[in-house]
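A single protein chain has been removed from this complex, and every other one stays in its place.
Here is chain A:
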């Protein structure tokens, strides 16, 4: 790859994907509106809350008209779409604020959590995978392998509750939730860092088995291939063989994995954020869904869809770079 990056081909691929993304987003947003409209939850009741239980019918009907949810489905979707294209994402009814403000103040914290967790999963998964592949059937391989299968089966929220019980309640060493302590008003680096440890670790560890298993398999296979045998025959150090040869070819399937894990990371983050009262977009997503908050729900879905599409594009680009035989035609 000393020839420099093939920017042209990469750009063309990104452009093609972008063109393809438009109809996908259209279908997805319409799907969200349709599903939300078909859901048994009533947006007016969700909006009014307990006050709705003493409100007059006339009051509730007026609310329905004000919120615009008395309009037909297609009309509402088209309205939202045209406004969204003009840069106006609408107002969130459940959070009583413009959608852009709601997402703006949360997405940073969600990104922080997701990126940290992803880094934990990739780095820890890769290093454990390499170590396990070095001695297949060894103690580390067996322990980490069975732990990986158990973690794979364990839901993230369950891990989260377990971690709270152990680290926050029993040991009392880490905070149980929130961004800062309840009594603290200022967001300091130390506060956020200590509050980030548990949720990021739980989210990262719930993603880790995939990376571990892929890397372990990839490196084990690579270790049996000719280039590795050749490298060993040339008398290169075990370290160079492992990291320079086996890991490099064993990493290829992992690049695909990075893209395909993004959706899982988002759904996992939803649960983890809820368990740890993390002020990210997940709490807003849950509220938006149960209160049938069309504008917020649609914007969040677009965001999630975009994350998936970008994740796929990224992994295809990386793959093309790492293995020139694949190219950028996809």
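Things worth noting here:
In this section, a residue touches a chain if its C-beta (ideal position, glycine included) is under 8 Å from a C-beta of that chain, and two chains touch if they have at least 3 such contacts; residues count from 1.
Here, contacts and distances are computed from a predicted model.
The unshown chain of the complex is recorded in UniProt as "Solute-binding protein family 5 domain-containing protein", chosen from "Tryptophan synthase alpha chain", "aminomethyltransferase", "Solute-binding protein family 5 domain-containing protein" or "ABC transporter permease subunit". When the full complex is taken into account, the listed residue touching the unshown chain is A:116, out of A:116, A:220 or A:305. Among the residues A:22, A:38 or A:53, only A:53 touches the chain that is left out of the figure.
One chain is missing from the display, and on chain A it is touched by residues 40-42, 45, 47-60, 62-63, 66-67, 91-98, 101, 104-109, 111-112, 115-116, 119-120, 123-124, 126-127, 169, 172, 176-187, 189, 192-193, 196, 243, 277, 279, 283-284.
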